[in-house]
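The structure appears below as structure tokens.
Only one protein chain is missing; all other protein chains are in place.
Our next item is subunit A:
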Amino acid sequence: MQKSDGIPHFVEVNNIISSQSEDQVPAELSSWLTLVASQRDKRAFTAIFTFFAPKIKRFGIKQLNTEAMAAELVQETLSKVWNKAHLFDPSKGAATTWVYSIMRNASFDMLRKIKTKNELLLGDDIWPIETEEHSDSEVYADHLMERQMVAYVDQLPEAQQLVVKGVYFQELSQEQLAKQLDVPIGTVKSRLRLALAKLKEQVGESHD
């Protein structure tokens, strides 16, 4: 498709949409998705739909064999695009890659359902849709924190260690612990208080 100067922008969009076979990806895809995410903008979604629907259908016929299944894949994929547009992060990659992942996952689960009668959805676990960098680092920090805490607990006097480990690691109640250690419940409480104060001190120190 030729792009010439002076053509009003809407004409260009119109051309792109009417010549889908030329595989020209509209530059505005990312902005359209952003509009769907922020305002549930139906015009933007219509543009997205018009671009993707025939291509998803082609993919669906190849993967799932029938026209009807392919139409179901179009519906399934574009419904997710409509509902989950806010998960699309334009700084992390192209809109087409994002839509491809959604389509591939849906197609995989549909095919599996046909072949094995199994309803278990695996696609989004095998190929996580949104980059998990964010949650990864949180989980990682948690692990580090946990390991650090365990190290601190191990430095406590043994009597206090037993109480902390019982309550926080084995999730025993203070009553159960008192019985197990054969001490009055007041002792359990005071040991726990001392231990926590010490731990707080140490965590505070290392964070200064």
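Everything that follows uses one rule, which is that a residue touches a chain if its C-beta (ideal position, glycine included) is under 8 Å from a C-beta of that chain, and two chains touch if they have at least 3 such contacts; residues count from 1.
The rule we apply is simple: contacts and distances are computed from a predicted model.
From the set "FAD-dependent oxidoreductase", "Transcriptional regulator", "Xanthine dehydrogenase YagS FAD-binding subunit" or "Sugar ABC transporter permease", the protein name that UniProt assigns to the chain left out of the figure is "Transcriptional regulator". For the chain left out of this panel, the touching residue among A:44, A:162, A:177 or A:195 is A:44. The omitted chain makes contact with subunit A at the following residues, 8-11, 13-14, 17-18, 22-25, 27-32, 34-35, 38, 40-47, 49-53, 55, 59, 63, 71, 74-75, 78-79, 82-84, 86-87, 90-97, 99-101, 103-105, 107-108, 111-112, 115-116, 118, 120-130, 132, 135, 138-139.
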